[in-house]
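For this view, one protein chain was removed and the others were kept in their places.
Right after this comes subunit A.
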Amino acid sequence: MTTLRTADEPALGGDAPHGEHGEHADHPPHPRGRRLLGAGLVVLAALVAARAATGALGPGILPDRLQDFVTLTLSVIVESMPFVLLGIVLSIVVQVWLPATFFAAWLPRNPVLRRAVISLLGVFLPVCECGNVPLARGLVVKGFSVSDSMTFLIAAPIVNPITILTTYQAFGWSDGVLVSRVLGGFVIANLLGWLYAKKQDQDQLLAPAFAAECRVDAGGPHHEHGAGMRLASSATLFRREMATLLPALFVGAAIAGAVQTLVPRSVLLVLGSNPVWSIAAMMALAFVISICSNVDAFFVLPFASTFLPGGLVAFLVFGPIVDIKMLTLLRTTYRPVVLVQLALVVGLVAAALGLVVNLVA
């Protein structure tokens, strides 16, 4: 495996001035910070005032279809935002506040075992797919190989306590939906981790911008000591991650909203009772709907009356890993070719799993 950074290396050039942003946030609060905070508070006040002033406007400003598109898109954003924030907070904790050797110290050396353990980390980190993109990015920066972080990325949305709980609430033990989902997520994550571990140059998997970020971070100030320093690093990390992820979230949500406004749901429902097509239809639905894995069991429950259980399992395994919103988010971190391979592998395994469930149930 390739390690992207060696945590204990001295900060080579990391503390030298970069470009025109020479000053560091070493000694907060400095004048620039005060000016920026002032500007931020003014913007915030303007936002609140604008929102309060326009809140009472009557309906019918936009035509129905356009309004529904906006409502659906905003609902994806509002629903995902807390999970994105949770993921970023956890990512900051992992990158800045945990000791550099925190994971290295107790993770098994054997690659297969190590990935198996990593894929179960999700049990302690209850993030859904939008939250674990920033967290997986954090793990790569922290020294995880790309394939190891991929194992986490894919397993965590499914093998996490909230997802398991909501799936249990929705389905109980019926038709093996819960068991197939958790096992499926675990197997797919380890399969993909194993496949990508074969790749010699792990940097090749990453989007160029993110790979560059990892290289610079390797010498960065993160492992300097002192709470003030760490606070500054946390703030920088927050600003950078949000700048990368939020535009992706907006675009992904907009595409998901547009598809849902335009494609009639009945097209999918007609296919629901066929053992093969029900799987394809539910996977297409999962791809389009782009809701978080923590809550998707509730979403899919109403379909239990019209769809075979295999279709539901395919939805619950495929959706958390591959959907419109998630691909846009993943694009910030991985190369497009990796995303295509990932979607293909996950799609094939999820479909196979669905077929098996349909045959058995």
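Keep this in mind: contacts are C-beta pairs under 8 Å (C-beta built on N, C-alpha and C of every residue); 3 or more make two chains touch, one makes a residue touch a chain; residues count from 1.
Note that contacts and distances are computed from a predicted model.
Novice: Which name from "Phenol 2-monooxygenase", "Repeat protein (TIGR03943 family)", "Carbohydrate ABC transporter substrate-binding protein (CUT1 family)" or "Universal stress protein" does UniProt give the chain that's left off?
Specialist: For the chain missing from the view, the UniProt record says "Repeat protein (TIGR03943 family)".
Novice: Looking at A:Q95, A:S180, A:Q260 or A:T333, which makes contact with the chain not pictured?
Specialist: A:Q260
Novice: Per the definition of touch given earlier, which of A:L231, A:A280 or A:A352 contacts the omitted chain?
Specialist: Considering all chains, including the one not shown, the answer is A:L231.
Novice: Write down which of A:L121, A:L135, A:V182 or A:A211 is the residue touching the left-out chain.
Specialist: Candidates A:L121, A:L135, A:V182 or A:A211; residue touching the omitted chain: A:A211.
Novice: Quickly run down the residues of subunit A that touch the omitted chain.
Specialist: Its contact residues with the unshown chain are 17-19, 21-25, 28-30, 32-34, 36-37, 39-41, 43-44, 47-48, 50-52, 54-59, 61-62, 64-65, 67-68, 70-79, 81-83, 85-86, 88-89, 169-170, 208-209, 211-213, 215-217, 231-236, 238-247, 250-251, 253-254, 256-257, 260-261, 263-266, 269, 289-292, 295-296, 298-299, 301-306.
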